[in-house]
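Left out: one protein chain. Kept in place: all the others.
Labels run A and B following the written order; every chain starts at residue 1.
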Amino acid sequence: MSTAASPAKAGHSGAEGTDAGTTVIQDSTCTFCGCVCDDIDITVKDNHIVDAKRACVLGKAWFYNHHADDRPSCLIEGRPASVAEGVERAARILTEAKYPIIYGLSDTTSEAQRVAVGIGDTIGGTVDTTTSVCHGPSGMAFQDVGEVTCTLGEVANRGDLIIFWGGNPAESHPRHFSKYSLMPKGMFVPNGRKDRTAVGVDVRKTKTAKAMDLFFQIKPRSDFEALWTLRALAKGIDIDPEQVKNDTGIELSRWQDLMVRMKAAKFGVILFGMGLTMTRGKHLNSEALLCLVRDMNAFTRFVAKPMRGHGNVTGADNVVTWQTGYPFGVNMSRGYPRFNPGEYTTSDTLARREADAALLIACDPMANFSQPAREWLKSIPYIALDPKDTPTTRSATVAFTTATYGINTPGTVYRMDDVPIYLRPAFPSSHPSDFDVLSAIQRRVAELKT
Amino acid sequence: MTSGYFKIAGGTVYDPLHGIDGERRDIWIRDGKIVEPPSDPEVRSDRTLDASGLVVMPGGVDMHCHIAGPKVNSARKMRPEDKRKGEKVVRRAGTRSGTVGSVPSTFATGYKYAGLGYTTAFDAAIPPLAARHVHEEFEDTPCLDKGFFVLMGNNHYVMQSIQRNEPERMRSFIAWLLGAAKGFTPKLVNPGGVEVWKQLPSGNVHGLDETVANFGVTPRQIIEQVARAVDELSLPHSVHIHCNNLGMPGNWHTTLETMKTLGDARGHLSHIQFHSYGGGEADETTFNSKAPPLVEYVNTHPNLTVDVGQVLFGETTTMTADGPLGYYLSNAFKSKWFSSDTEMESGCGIAPIEYKNTSLVHSLQWAIGLEWYLLAADPWRVVMSTDHPNGGSFLAYPQIIQLLMDRTYREDMLKQVHPAVLERSTLGGLSREYSLYEICIITRSGPAKILGLKNKGHLAPGADADITIYTPNDDKTRMFELPRAVIKSGVVIVDQGEIREPLTGKLLYVSPEYDTGIESDIAEWFEKYYSIRFRNYQVPLDYLHEAEEVPC
Partner (left out) sequence: MSERFILIPGRTSKQGCGVSEGKFDDGYQNEINTLQVAPADMKRMGLANGDRVRVTTESGRQIDVAVTAATGDELPPGLLFIAYGDLSSRLMDGETHGSGMPTSKGFDVTMEKLG
């Protein structure tokens, strides 16, 4: 039934230049963060990456620490097993469960994501991705009001007023400034940084704040009020200076000055992060920002861009959407997709003790989820796929060590701005890919379900 | 011992390309193709489908719809409410689940099209930067052969080549770009206008001779030169144009000018209904139909083809590469609004819409679409479409067929729309009824021919074995909603409404020759302005599941 293409297609490992046992692969793609830089030249020696030209500190750590190892490809209850045994056990766990969930998917190829959603369909499970604990709230805001956005090349070529709100790209997306948002000499910003005004809005004076021309250190948990202050200013609505100072910690005059600059910009950009989605208000914070940007388009061109954290979380949104119609938190228990954040999202299905089995791919909820969710996860049978040894894999009933996408396996990923990029792997791995393992599970699950 | 033949026996066959108008004939299929009957009369088919009394047509060809890629997917994402109460596509043993609404999910799209007897569909507007996304979605859109048109009307390299008066360079670039994306033809959407939108708030062009700032070219130049390049490259399909000023009262002038600009060059003007409006400068109160003079021009200029872009009443989603149009619509309807500008290439606007029969404008839009069909002299050059989902869902095609074939049905609906339609259009006086032969032309034979697909849209040996079998019914909506069987590549994929075998289908693309010397120039420009690497832009053939190059 599924004809999902294997990502192991010929012609994509662009190995060039071999010299004394080393190979250089140009235009390789780093998938650690949402920047998905595809201009990395990596040098491979003895199945180790020894150089990653142009990679940032996170990218270097990514490339240098994913090398061939001889860990078992499969552990069942902590004991080495064959992949086939692991697949069998995984398929049984998933088909015997009443409310199986599938979660993660942000650090794997879209080819693998497509198979994972297919498994969810076959078992009538719930499919969710790390989006639900990242920019899921922004996705909900987008469903309410829409979004005005662009690809990153537009930011590089046109953006002259760049606002970073509730994020710290200097530490989370180190090459963003130089590659996309502040430094590039673009078509309409030929002097690069000099043609741009950089503005930061955050509660801490982070490394990012120090790179800004203007910084607004707002009161914690006042993003909503700050954004609505700007919306009021954009529309010329009178607001009480005392209330603004009280609510946001910043003088109204400073916000007024910012609005003047925003209206004077040729192409304004607001890049926003977890400071909005993870704090009180959540999707209402994101919504306020998306509305502000939409409002600004009456005066000048303005766009918003959520800063996506992982290499292919955008791909996860895309794949789940095109296959089911909904981006995350999708339940298929009744044989067709239903969507409801808060009901079908994984933080909830775990914390409320509804899930009785899980398939976790390329994620680490045992490290990152809430305490009640983690406690429940520990108590249910689950399968984990990850190239690394993590708290999640250590407590899994079935743990697969899989090949690393972009380093060992080819495949498609989507950058934070939805641009699809194909991965050039550096060297093969002895471990199976996520795609291989998931395809095997899907086949077995389909057999068990008939 | 098997013969490998599959026979469709004794159906009432319609094959307008070969002048066959409801004749009782057999059709022989082998290895996915329609073939001559075996020369040895002793040879039996392995399988025979008795089509006595049933209507047999080539599989449907939708040459202009929006079914895949970043724009379509953003619309899906943006509209969960559109699907919650809509039809559910339930998972079965061999098929995936999905959702419908106005922008169906991919598997649902394939099953639903196949369910109507369609076997080929072309996405109308893709920015080449997103080509891989489209190819991935296409792989998850079963039952159809597919292709897409590549947005070029606001492409920086194209505009700069025109400005520098370098037509050979532009032509080579177009050829390179089509091969790089594995697309089918250049698509011009509001040429020049989207670039102005990127530069200015509410920016747009309002006439063919306005100059696009910073590029020094006019829409007229873009249209004329790209059309010429397409003909010089001998592409199977002509340039495909979404004219400037879509939706604006008085825009028929722009449309007529666009047609004249094409001269003798081939040109396809899409969703022409949206471009056929009379009236004052942005003044809706004098909004009226100018379909008659435009139809007359098309009638007398055989180099031109159109698809209608029929509006149907109800809720749907507008989605277009025409960025400023999306902004305009969302302001007009106070709806949520998605916009995305793709670097160097295009824009995109999405806004929900509800067409109401109480609205004068919407009623006129509905009427103008029908005028186009009913006034057109040559059904081979006026194709049925709703610009899915902009005017309505492709699921409404059977209803359009009934409106064209059944005058009474049409007149009943006319009574329920805004009465001004009677004064402001000619629809009230049009009594023409389409025959099955003509329906066959406007839904399969015509679009296949316009696309230059020699193996589609007909039933002679050599054609792909894409065949739809309908049970005759006076209720034409019913007849076309539920084919008796649908055959794709010689396989019965739909049988009495059930999906039997959802094949993936293949990608149809062109790869015209060009002077490879241009690549270093393209690469230099690319590396300067694009945010991905030149080497990572092109889609190699082995990325595709199954593809067929259509020769130039």
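Going forward, a residue touches a chain if its C-beta (ideal position, glycine included) is under 8 Å from a C-beta of that chain, and two chains touch if they have at least 3 such contacts.
Computed from a predicted structure; not experimentally measured.
Of the chains on view, those touched by the hidden chain across the whole complex are A. The hidden chain makes contact, of the residues A:Thr277, A:Asn331, A:Thr401 or A:Ser429, with A:Thr277.
Residue in contact with the omitted chain (choice from A:Ile40, A:Val127, A:Met140 or A:Leu292): A:Met140. Between the chain not shown and the residues A:Ser28, A:Asn157, A:Ser172 or A:Thr197, the one that touches is A:Ser172.
Check A:Ser132, A:Thr151, A:Ser181 or A:Asn297 against the missing chain and you find that the one touching it is A:Ser132.
Looking at A:Arg92, A:Lys185 or A:Lys388, the residue that reaches the missing chain in the full complex is A:Lys388.
Chain A meets the missing chain through residues 32-33, 57-58, 61-62, 64-66, 128, 132-133, 136-137, 140, 168, 171-172, 174, 203-206, 217, 220-221, 274-275, 277-280, 282-283, 309, 328-329, 341-342, 345-348, 350-352, 364, 367-374, 388-391.
Everything that follows uses one rule, which is that only the chains that are shown with their structure count from here on.
Note: centroid distance chain A to chain B, computed from Cα atoms, is 34 Å.
In the complex of the two chains, the chain A residues touching chain B come out as 1, 3-5, 9-12, 14, 26-27, 29, 38-39, 110, 114, 118, 121-122, 124, 139, 142-154, 156-158, 179-180, 186-188, 266-267, 294, 297-301, 303, 317-319, 321-327, 332, 334-337, 339, 412, 414-415, 418-422, 450. Residue ranges of chain B in contact with chain A, taken from their complex: 68, 70, 73, 76-81, 83-84, 88-91, 93-99, 101, 103-108, 129-133, 136-137, 139-140, 198-203, 214, 327, 330, 336-344, 350-351, 502, 504, 529-533, 535-536, 540, 542-543, 545.
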